[in-house]
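Yeah, one chain of the complex is gone here, protein chain that is, but the others are all in their spots.
Showing chain A:
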Amino acid sequence: MLTGTYVDRDTPLHRAPAGLKLVVLLVLSVGLLTVRDPITGGVAVVVVTGLYALGRVGPRTAWAQVRPLRWFVPVVFTVQWLVLGLDAAVGLSTRIVVLVALAGLVTLTTRTSALMAAVERALTPLRLVGVDPARIALVLSLTVRSIPVLAALAGRVREAQRARGCERDVRAFAVPLVVGALRQADALGEALQARGLDD
């Protein structure tokens, strides 16, 4: 979800202000907590599918949003079916998928910078207690940017491990990964300074 997957399109969803989208996401998420039966769940699925269509997001990109749930949801579903019965299990599992799909839709239709600006505005009252909202928004952006960088690093470490024939050794994976991540953090700090963050 959080890998900067913005899809550039000109749709009402893309044009909607980021703050509004975040508020609607919050309201719908709370509203979904009341969903317990398959029928309301079905309605929610139809609504979300409609929103994806409105945002002109293709099925493949849509699937990528909920794909990380493909192991988790079946487990939850099975447990709930055994404990609470089929109806509740369908309702609750649908709720999880719909929530993740909605959050994914917000990131697909909103530039990270717009999201960060909205977060920054929402956090402005915290200025009163000495928090700098711009810094928090920057940290969030850096986090989003760092995910693919660290994923690539993990990939390189795993390759090196395999090349040297020690792919089952946890330490041979963890040590270079942590050292590499710290190095990357140092370099990032240097780059932020070079690019004028300390102004």
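Things to note:
The rule is short, and it goes like this: contacts are C-beta pairs under 8 Å (C-beta built on N, C-alpha and C of every residue); 3 or more make two chains touch, one makes a residue touch a chain; residues count from 1.
Basically, contacts and distances are computed from a predicted model.
Chosen from "Cobalt ABC transporter ATP-binding protein", "Polynucleotide kinase-phosphatase", "Pyruvate dehydrogenase E1 component beta subunit" or "FAD-dependent oxidoreductase", the protein name that UniProt gives for the omitted chain reads "Cobalt ABC transporter ATP-binding protein". Shown as candidates are A:Val43, A:Leu84, A:Leu126 or A:Leu192; the residue that touches the absent chain is A:Leu192.
Screening A:Arg36, A:Arg56 or A:Arg111 against the full complex identifies A:Arg111 as the residue touching the chain left out. Considering A:Val79, A:Leu126, A:Leu142 or A:Val175, the position touching the chain not shown turns out to be A:Leu142 (whole complex). Although one chain is not displayed, chain A still touches it through residues 3-6, 8, 111-113, 141-142, 144-145, 148-149, 152, 184, 187-188, 190-196, 198-199.
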